[in-house]
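Shown here: the complex without one of its protein chains, the others still in place.
Letters A, B and C mark the chains in the order given here, with residues in each chain numbered from 1 onward.
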Amino acid sequence: MEVGFVGLGRMGSNMVRRLLAGGHRVVVYDVRKEAMEEVAREGAIPSQGWEDVTQKLCPRRVVWVMVPAGDPTESALRELSQYLEERDIVIDGGNSYFEDTQRRAQELAARGIVLLDVGTSGGIWGREAGYCLMAGGPKEAFDYVEPLLQTLAPGLPAAPRTPGRTGAPASEELGYLWCGPSGTGHFVKMVHNGIEYGLMQAYAEGFDLLSQGHRALGDLCPQLPLARIAELWRRGSVIRSWLLDLVAMALHEDALLSRYTGIVEDSGEGRWTLSVALRLAVPMEAISSSLFRRFRSRQDHPFSEKMLSAMRQKFGGHIERPTGG
Amino acid sequence: MEVGFVGLGRMGSNMVRRLLAGGHRVVVYDVRKEAMEEVAREGAIPSQGWEDVTQKLCPRRVVWVMVPAGDPTESALRELSQYLEERDIVIDGGNSYFEDTQRRAQELAARGIVLLDVGTSGGIWGREAGYCLMAGGPKEAFDYVEPLLQTLAPGLPAAPRTPGRTGAPASEELGYLWCGPSGTGHFVKMVHNGIEYGLMQAYAEGFDLLSQGHRALGDLCPQLPLARIAELWRRGSVIRSWLLDLVAMALHEDALLSRYTGIVEDSGEGRWTLSVALRLAVPMEAISSSLFRRFRSRQDHPFSEKMLSAMRQKFGGHIERPTGG
Amino acid sequence: MEVGFVGLGRMGSNMVRRLLAGGHRVVVYDVRKEAMEEVAREGAIPSQGWEDVTQKLCPRRVVWVMVPAGDPTESALRELSQYLEERDIVIDGGNSYFEDTQRRAQELAARGIVLLDVGTSGGIWGREAGYCLMAGGPKEAFDYVEPLLQTLAPGLPAAPRTPGRTGAPASEELGYLWCGPSGTGHFVKMVHNGIEYGLMQAYAEGFDLLSQGHRALGDLCPQLPLARIAELWRRGSVIRSWLLDLVAMALHEDALLSRYTGIVEDSGEGRWTLSVALRLAVPMEAISSSLFRRFRSRQDHPFSEKMLSAMRQKFGGHIERPTGG
Partner (left out) sequence: MEVGFVGLGRMGSNMVRRLLAGGHRVVVYDVRKEAMEEVAREGAIPSQGWEDVTQKLCPRRVVWVMVPAGDPTESALRELSQYLEERDIVIDGGNSYFEDTQRRAQELAARGIVLLDVGTSGGIWGREAGYCLMAGGPKEAFDYVEPLLQTLAPGLPAAPRTPGRTGAPASEELGYLWCGPSGTGHFVKMVHNGIEYGLMQAYAEGFDLLSQGHRALGDLCPQLPLARIAELWRRGSVIRSWLLDLVAMALHEDALLSRYTGIVEDSGEGRWTLSVALRLAVPMEAISSSLFRRFRSRQDHPFSEKMLSAMRQKFGGHIERPTGG
């Protein structure tokens, strides 16, 4: 089928390529001309702007928006909606906060335009491996765009079938799913990212201990072979996972990870996950720890730690060591 | 080659089967006769006891011990060592604490017997999928028993090759690895299990939030389809893993998990991981949270929570609600 | 001076009594007639309703509102503001969220009415001991109501003077402080309550361990004398505090705390504290743990724990114990 595609960043460009490879007609728009030219060379149809991208599509139009959450998404939807007609479908494939999505869906619905939220996971690997797609919004619109989702998703062979699942595969077995009404796609993606934070922290803590393990194992023990252990665990262990595959890659390149400093960003979904958990009174000790460690990693010494030192000095006369270690 | 195998529990029996299927001669011993009979029907050679199992093997003997950590392992090694000769090899495949292993290795070495520690992961799936084997002890003995490890391990095809790894596969790519001197195998397995706790907790927290998600998504939103979401995430998502495969299975059987009460045991490795982290001053917020939640799950209300209520009553006159909710 | 006082709950009534004892004229209003009658017997002037309470005061009126945060505060301010005149002052002494306060202050300011936010701590003990008052809003209005704050606050003798503080005591040494513009009073109170959660959890965890201590100390050791230990720590220890005074009281009454079940509410400020911490990227591991434990205490077994059991069953065939212990 045909689709407009707005936002040709690292992820968007690869999605366009996968759509083209799947035989779809893709009209693209991005302020950066060179980004359009690059995918145009692979078959995408470049456009001149918001109006042009819509005019190059036949009704019932479908436009996939793949821009950063917040203001960029807000303004992209505003621009686009000027040129869309009733029943046209906009897909927000970014990491919008689900309540923003719910509001935007209502605003667009008032003008007859349908917003689908399709949380998209897969990172820079998705072009080859396919994307995991978590959709929310009117079911009818989801059905309409299903051919696109099918192309983008990894497909059945990407994982062994779950025992008990037989016959024609359900859509979730192909890698895309209608999760419910507006906002549910982004909600499910948000929780996905919260889990991701927790998983990453668990590996990080474990390898931190391994990297110090020789100190517990005794004088005869050399530093443990981290890269080989990561590789080992990929086969047969309980903790094998795609993240571990990446860990094995990174450690194989450089077992000391010396090109990384350890300043760790967070892109917002972790905070949202926790905010919702606070609202619903769901305890989230591990995921919150993961987020707090990232906050901590971005500072030198927070005020809290100076205060700990100050208290120790005041009650016990303890003098701070000049350096850590 | 030939091997003695002591301990035919859930895991041991399956390992024997995999060894038999690999063409090895396996002499087994377990106090439970019926457990021996079962694997005898598949080709294992039953024995009458500690002495007999050793006598049915030719020197240089190899005996794999697969019994619970602590006293059972301690006494199995003591019994066995009476009947072993110099250069014979005992493999402790259980979850012993690495410092116990180091002590035992020294004690056995004094009598010329070699102890290898081989942390074994894979659970009840290992028979088919193979076991992930983390070995410690004299490298020469590891080399000697390598044919057994090769049979038990999953082998190269169990995971895609890590980019940059070419040529003849390293042993870790087959699923077994010599990690270092005595104790390192069990140390690496211990950390593996610590990571496992953290991963499990991350998924658990995320699905807990999903199970409540409709309350945040609004009146129109039904309960989210947890089983389908778990299945979905198996393909293309950042959080795909073997544990997620199991989650998808469990939720597909019963999306409410109503056969489980939520009383969660811990088998010791998590506590050891943290003990070592305390000793080495390695921060482990997520893994510790995971363990504490298990502790908490096994009690009704700990004293700590009564104390919180008591303080609230004392400073604010707050009366406890009769029931939670 | 004179003051209107709306909201005669547990805390409000005691504050009125302290104001009366300080020689102020207090006009009170509460929907519950009997609450008004009670303080009227001690000198307060009862009123008939929102209009009446304002009419019984001379301009420049001051009305202290002490009702639950959220809707009750919102509607109390709306009602009152109908009958107030320019320059009149409303004090919100409750636990409103600071952003609500900022919005309300703007709305009232548009009509010339001044809102002061005065976070009030002290619980049911404040009548005797005085209240700790954290104020925000126009400094000029704070100065105007200072006689009320001075009466309500504990005064200089409530704590030994901090070394280096000499001469006429600053207002914070008397127990009240202008913290800054609108919202800062409630913000500071919010953080106060966040800290309170953390402190309570630290004591709770420690006493939990003490209550189990005999298990670590050996067969000859009886249960440790918790009530006596709490009392002991009140004198000379580093952890002496007012909360510990309350713990000692509660344990002296009943060392097993058997009248408490351990279902622990949270009144919102802890969640707000964490929400702001998330926004500002401030790590808050201990305070978040405290809150999550309260969430946990209000449920039987959360879904997360069933999921942990399910995973354990799936990978290891582990069967749940029928009961905890």
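Annotations for the structure displayed:
The working rule: contacts are C-beta pairs under 8 Å (C-beta built on N, C-alpha and C of every residue); 3 or more make two chains touch, one makes a residue touch a chain.
Fair warning: this is a prediction, and the values are worked out from it, not measured in the lab.
One chain is not depicted; across the entire complex it touches A, B, C. Considering C:R87, C:R234 or C:H318, the position touching the chain not shown turns out to be C:R234 (whole complex). Remark: the omitted chain is touched by one listed residue; of B:N14, B:T54, B:S288 or B:S309 this is B:S288. Shown as candidates are C:V31, C:C221, C:L256 or C:I319; the residue that touches the absent chain is C:C221. Note that of C:R25, C:R60, C:R87 or C:H192, the residue touching the chain absent from this view is C:H192. Residue in contact with the omitted chain (choice from A:C58, A:A110, A:A168 or A:I263): A:I263. Remark: the residues of chain A touching the chain excluded from display are 10, 123-125, 200-201, 203-205, 207-208, 211-212, 242-243, 246-247, 249-251, 257, 260-265, 285, 289, 293-294, 296-318, 320-325. Of the residues in chain C, those that touch the hidden partner chain are 98, 102, 121-123, 126, 129-134, 153-155, 158-160, 162-165, 170, 172-177, 179-181, 183-184, 187-188, 191-199, 201-203, 205-206, 208-210, 212-218, 220-222, 224-225, 228-229, 231-245, 248-249, 252-253, 273, 276-277, 279-280, 282-287, 289-290, 292-293.
On the side of chain B, touch with the chain left out of the figure occurs at residues 238, 266, 271, 274-275, 278-279, 281-285, 288-289, 291-293, 295-296, 298, 302, 304, 315.
Simple rule for what comes next: only the chains that are shown with their structure count from here on.
Counting every residue number used by either copy at the chain A-chain C contact, over half are found in both chains. Per-chain Cα centroids separate chain B from chain C by 47 Å.
Averaging Cα coordinates per chain places chain A and chain C 40 Å apart. Each of residues 285, 289, 293, 296, 298, 302, 304, 315 in chain C touches at least two other chains.
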